[in-house]
Every structure is written in structure tokens, then in C-alpha cells.
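Of the protein chains in this complex, one is absent; all others appear in place.
Should a chain be cited, it is by its letter among A, B and C, assigned in written order, with residues numbered from 1 in that chain.
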Amino acid sequence: MMIMQQNTWIPLFPEQASTFAGDVDLLYFYLIAISAFFTIGIVAAIFFFVVKYREREAFATPKEIHGSIALETLWSIIPFIISMTVFLGGAIVYYNQYRVPDEAMDVYVVGKQWMWKIQHATGQREINELHVPVGRKVKLTMTTEDVLHDFFIPAFRTKMDVVPGRYTTMWFEATKPGKYHLFCAEYCGLNHSGMGGWVYVMEQRDFDNWLAGNVSGQTPVEAGRDLFENKLGCASCHQGGKDQRGAVLEGIFGKEVKFTNGQSAIVDDAYLRESILNPGAKIVEGYQPIMPTFKGQVTEEQLVQLIAYIKSLSGDAGTTSQTAATAAPKASPEAAANSNMPSSETKGGN
Amino acid sequence: MEHRVDETIEVQQDDHQEHIGLPGYFAVFLILFVGTIVTYVVALQDLDGALFPGANTLVALSIAFFKMSCVILFFMHVRWSSKLIWLTAVSGFFWLAIMFAFTMGDYLTRSTGTF
Amino acid sequence: MANHADTHDDHYHPPGLQHQFDDMKQQMDSVTIGMWVFLVQEIMFFGGLFTVYLVFRSKFPMAFAAGSNHLNAFWGGLNTLVLIVSSLTMALAVYYAQKGNRNLQVAMIVLTMIFGTVFLGVKAIEYTDKYNHGLIPVAGLNKKVRENEAHAEKTASLVLPFETQVSAASTEESHVYVNPEGNFQWNYGTELAQMAQAGNFLTADEKVGYLSNGEVDPAKFRDKVQIFYWIYFVMTGLHAVHMIIGLGVMAWLLRKAWLGTFSAAYFSPVEISGLYWHFVDIVWIFLFPLLYLLGRHFIH
Partner (left out) sequence: MQNVDAINLENIKEEAPVNYLTNGFTLRSWLLTKDHKRIAIMYLLSISVFFMLGGLYASAIRLELLTPASDLLESGTYNKVFTQHGVIMVFLFLIPAIPAVLGNFLIPLMIGAKDLAFPRINLLSLYIYWIAGALIVFALLQGGVDTGWTFYTPYSTTFSNSYVMLVGLGVFVNGFSSILTGLNFIVTIHTMRAPGMTWFRLPLFVWAQYATSLVMILGTPVIAITVLLLALERLVGIGIFDPAIGGDPILFQHLFWFYSHPAVYIMILPGMGVISELISNFSRKKIFGYEFIAFSSIAIAVFGFLVWGHHMFVSGQSIYAGLVFSFLTMVVAIPSAIKVFNWSATLYKGSISYDTPMLYGLFFLGLFMIGGLTGLFLGSVGLTVHLTDTYFIVAHFHYVMVGGQVLAYLGGIHYWWSKMTGKIYSEFWGKISAMLVFVGFNLTFFPQFILGYLGMPRRYASYPPEFQVLNIFSTAGASILGIGLTLPVIYLTYSFFFGAKASANPWMHPGLEWRTSSPPPTENFDVPPVVTWEAYEFGEESGLDIEGARKSVVAPTV
């Protein structure tokens, strides 16, 4: 399913994976041709003049050439005509990109510092990932909870700003199965460059499977780590170094945490689960209640994986994340075999 | 060999003196005064309903525009000033119009609404 | 222009001629053009605000009408007249300066300053009125009235007699002013929005902006009125700042006129100060209808 991008030493050209890509690239080549024509032409002329008419006598006074109306007209009209073709080409491509076809399949996108929350019409949710079938028109209806963002998929040659207080729309039709970059292209603050992910283009059958919920071959800790770092974007708050906005998670398991309301609790699976599903209930001292709820966005299965991962951060090997992370996969091979791993406490939720 | 410094500035100093004289200034003042009263009174009538939507706005702004022209032409002596001054004054408002027109051009043709 | 080169040699310097200029005419032209160019930049400066006004008024006409109805058109109108008179006296000051009539010149400048001050005084009254009614859009900057001190108030305490017929509802309706925090508040009702909803002429932005579940939501409506008041305060505030600067210029001019500096040969400072003063007047000529009058005809 995963087709990697071509691996030349110096990439020169992005993959073409949507119906727009061809048009946009054509326009691009057209403009390159125009630019090359003028640049080479003028640079060659300059070179020629500079060599041919180089100074032969100090302070010579070459004959004055005042100018030429005919030439001026010529070199105003021709660029104008050329630039009009460029405008028209651009206008047509643009018009197609922003006139959303009616039959498109709906996907909803919400930007938030610094992750993409995506929901399919079937209710399936994903974060920082977008799965779409190949050969279907997909319409994205987008907004944001905070600042401007921009949903950008280079391989599809399309992007659109996401504006607070408004819905903006964009659409595309993927043409080639594969895994493509998703970027946030409008500056949005601290972790702007981390606000990205992947777009997976799948055959319709694979997509249907995916919608039905698929299983991966990863261990829960690995899967949890993947969720934590990439898919759910937990890392955007919980792994920021000095600027980290979320609570420190390394080494908390089994320890006592204090809350802003004066109470405290021992961190166990149930507490972790509550923290993820209903973060507003207990706010850790020293932090703002900004963590979004993940209720409805993580499946029970994913919850388990997340908890497994967070536990691994407090693994017996030590409390630093590196050791924990490298130790974790080895630590739980049996657990991996058993997808019913959750301990009894975590079943208490909704 | 007599090149003027600036072909566009041809006003002589004396021109500045007797523009419209005292009666003129008072007449302009009267126009402005009446204009203000009229704006006020008209604003209280429902022209939007009587004529067409936006009529109130149109009338109010037309009067304001007229008053502005009077001030510029007579109090600010543009009526007797060089072409350059005319051009300067006009270009200020022209650029303002550009800003209005293109900004509103966007707002009035947007398809997606706010929420 | 033949004397351009020559004047340099004879060392006569008329009073007020600066070293970089050759003669008074050149200096006069320079300062006049300079002032006009400055005014053009002033136009664009205020122009940014007028654009903001335009955008929001076209989005939320009813909120603007509502906000506008609670400005006092009498004081606004009076101020317009005051400014017009001051413009006249300013024009006359220039006139008498050209005539070299020192006394009348001084008198006109003094009158201009007096009217300018009256204008600012009226502005102060209006701002105070807004303060008393909780209409200053900054939290905590309004009059604080606790529940037990609350008293009934007319919504608009300053009205012309004939205004009562038109907006009878607004003057007779009294409301209880309670504002313990001194926040911006709008408890003058949302009738305008409801009326527009009933008449089906809400704009698309208004539908989103005022309504919750198909009803006009007072809190949402208040936000839009608050935007109006912001624009009102920024525009009139900036205008007032220009007036204050103008008064400073007048004071300087007064001193010079008093000393008899100006004559038919040299009066450009009066002239260009006049240009500035008239410009400030023009800004107000537009502010008055835009802020005080538009929307007044809606029966409230």
C-alpha cells in the first residue's frame, strides 16, 4: 500500500497524485519556458553587447540613440499578450480548484494548534492523517479552533487556508495510491512545522476496510507511541522541551499528582484514561486546562495502546523517555500477542 | 534660456489675495450651515422606505460630499490653486476609493459565510 | 526665473526666508505643496478607518443603527456647526493675514481656538455620557453602579425636542442601570434586529452574527454594537487628537500673529495651518452622518 516517493539524490519535482497535478505542472512548465526564453534571450544579448561594445577608448562618447516608439510598443504588447495567456491559464486552473463538484465525498477538517482533526462522513475520526480512496472526488470543509492554518498537500498541488469563524472548502481527486505529505502552510505559532502528517490514498476496497477499522501488526506500546507522536498529536503538547505546554508524562505512572483544586491522586490506568477522555476534570497543578478531549476520537483499542505507551515512559529501566522507548518493545512481546491486554481497571469507562 | 522651475505652478502671489472676499466666505459658510441642518433633518425621515433602500445613506453622503467640496474649493483655495494642488487633492480621494472598492469587492462576492 | 541664480549674490533676506530657498515664492510653493501632500497622507490614514467602518457597517447594519441611535445627534450636530464656524474664522484669519490686518487676524485665530475648544468640550460631554451609560467598550472603564444604587435612567438624557417624536420609544423608555463591574453593556434592547428579522432584511453576516436558534441573541447582538462603539471611539478619538494638535498649531500661530509676523508678502504659515484645520473639519463632516445619523430613521 505504501509507495515511497522516488528517491533520487536531489529531488526536483514532486509526485503527481491528483487530477490537478497535471494542469498545474503544465502551467508551471509553460512559465518556465517563458522565463527561460526571456532570461536566456536577454542574458545572451547583454553578454553579446558587453563583449562587443566594451570600452575601447576612455570616456568615449558613443552616438546617442534616443529610443524607438516602435520597439517600445513591441516590447510592451508582446509581454502583455504573454502575460494574459499566463493569467488565463492560471484562472482556469484556479476556477476548477475552487468550484467544488456536487458529487464529492465529504470530509470535515478542523485545525488546531498544532494538529489536524479530521472526520469522515461515516463518523470515522483521525488525527494528522487523512485516508481517502483513489479516483473519488473529495471535498474538505475546513475550519479552525484558534488561528489561521493551511491544509497543504504538495502531491495534489492544492492548499487552502483554514480561517477561524468561517468554513473554507477545497477539493481534490487523488489519482495514485500512496502516502503523501500533509503540511500546515500558514504560520500558526510554536509548532507550525510540526503540524503535519500524511495523506493515504488507497484503493476503494482498502479504504472500505480501513473505514471498517483495521488492525496493525504493531505492539500496543509501539502503536501507542505512534498514536502519541504522530497520529493524535499528543507530542505537540507533551514533547516540546522547554516550551512544552502539557504536563510532563515521563515517570508519572504510580506517582502522586497534585491538582489545581488542591486534591491529588495516584496515577493509574483509570486516571490516565480519564485524563485523555475528560482532561478538564482534573487539572494538574501548574498547567492550563487546554488539553482537548479525545472522547470519540480514540477507539477503546487506541486508548489501551496509549496507556501502554505512557506506562512505558515510566518503565523500570529508568525515567528518561529514550531508555523507556527503546526498552519498551522488548518489554512487552507477550502483551503484543494479546490484544485484550487492558487490565480490569480501565474497563470502567463509558 | 528662461526655464521655469515648475511649469505647473503658475499662481502669482497676488492671486492669493482676493479670492471671493468676505461675502464669499460668508456665503460658503451659510451653505455649509444649511447643509448640516438638512442632513440632520433628512436623516430622520425614512427615505429608505419611501424611495429605495439605501436612499438615506446616499442623501447623507451626497450632502457631506458637497460640503467637503465647498470647503476644499473655497476655504482651502483649491479653486484658485495650481493644477498640481488639484491633482494632489484628487489623488488622495482617488486612492481612498481604490481601497474601498477592492476591499468591498472581496466582501461582496465571497461565497462562504461566517459562523 | 532668471533671477534664480542672481538672488544668491545680493544678501537681502526677507523675513522668514529659509536658507535652502532662493526666494519667497519658492518657499511659499514648497510649503503649500508640502502641506497638501501631508493632507493626502492624512486622508489615507483616516481612510484605513473608514474602510473598517465600511466593512463592518455593510456586515452589521442593524447593530450599527442601534449603536448610532444611542449617540446624541444633537450634540454631534452642534459640534458640526461649531467646526464649520471655526472653519469660517480660520478662513478669515488667512484672509486678514493676507491683508496684513494684525488685529482682526489675531481675533480670528482666537475665535478659531475658542470654537476648537468648544468642540472638544462637547466631545468630553458626549464621552462622559457614554461613560455613564456603560457604552465605553473597555471592561471596567464605565461608571460602576451596584444593584442597590441602581436608579432608573432615560436612555438618552440629551435630546432635542423634535427628536422625541421620531424616536419616541427610545427617549421615553427608561431602564435600570446596573453595572457593578463597569463593563460595556447594551441593555437598550434588540428591537432593531428583531424588526429586521421580521422584515427579512438581515444580511447573511447578521443572521450568523445575531441569531441563536433563530432568535436574536442579546449577547451576540451586544458584541456587534460594541464593534460599532469601538469604531466610534477610535475615529472620533483620533479626530480629537488632530483637533488638539490643531489647537497647538493655533497657539503657535497666535504668537506669531501677535508679533505681527505676517503680511501680504509672508503668510504661508497661516495658510497651511488653515489647510490643516479645514481638513480636520472635513473629516468631521463625514464622521457626523456616518456615526450619528445613518440608521436614525428606523423607528426605535
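As a working rule, a contact is a pair of C-beta atoms (placed from the backbone, for glycine too) under 8 Å apart; a residue touches a chain by one contact, two chains touch by 3 or more.
Everything numeric in this text was worked out from a predicted model, so none of it was measured.
Taking every chain of the complex into account, the chain not shown here touches A, B, C. Only one of C:108, C:135 or C:227 touches the chain withheld from this view, namely C:227.
Residue-wise, the contact with the chain that is not shown comes from A:158, picked out of A:158, A:175 or A:275.
By the touch rule set out above, chain C reaches the unshown chain at residues 1-2, 4-5, 8, 18-22, 26, 29-30, 33-34, 37-38, 40-49, 51-52, 55-56, 59-60, 137-138, 205, 209, 220, 223-224, 226-227, 230-231, 234. Although one chain is not displayed, its contacts with chain A can still be listed: residues 5, 7, 9-14, 23-24, 27-28, 31, 34-35, 38-39, 42-43, 45-46, 49-50, 53-68, 71-72, 75-76, 79-80, 83-84, 86-87, 89-98, 113, 146-148, 150, 152, 154-155, 157-161, 163-166, 168, 181, 183-194, 241-243. Residue-level contact of chain B with the missing chain is found at 1, 3, 5-9, 84, 91-92, 95, 98-99, 102-103, 105-112, 114.
The rule we apply is simple: only the chains that are shown with their structure count from here on.
Chain centres here are Cα averages; for chain B and chain C they lie 16 Å apart.
The geometric centre of chain A is 52 Å away from that of chain B, both derived from CA atoms. Shown for chain B are the residues in touch with two or more other chains, namely 113-115. Residues of chain C that touch chain B in their complex: 1-2, 4, 24-26, 28-29, 32-33, 36-37, 39-40, 43-44, 47-48, 50-51, 54-55, 58-59, 73, 77, 80-81, 84-85, 87-88, 90-92, 95, 98-99, 163, 166, 201, 204-205, 208-209, 264-265, 271, 274-275, 278-279, 281-282, 285-286, 288-290, 293-299. Those residues of chain B whose C-beta lies close enough to touch chain C in the complex are 1-6, 9, 13, 16-17, 22, 25-26, 28-29, 32-33, 36-37, 39-40, 43-48, 53, 56-57, 60-61, 63-64, 67-68, 71-72, 74-77, 81, 84-85, 88-89, 91-93, 95-96, 99-100, 103-104, 107-108, 113-115.
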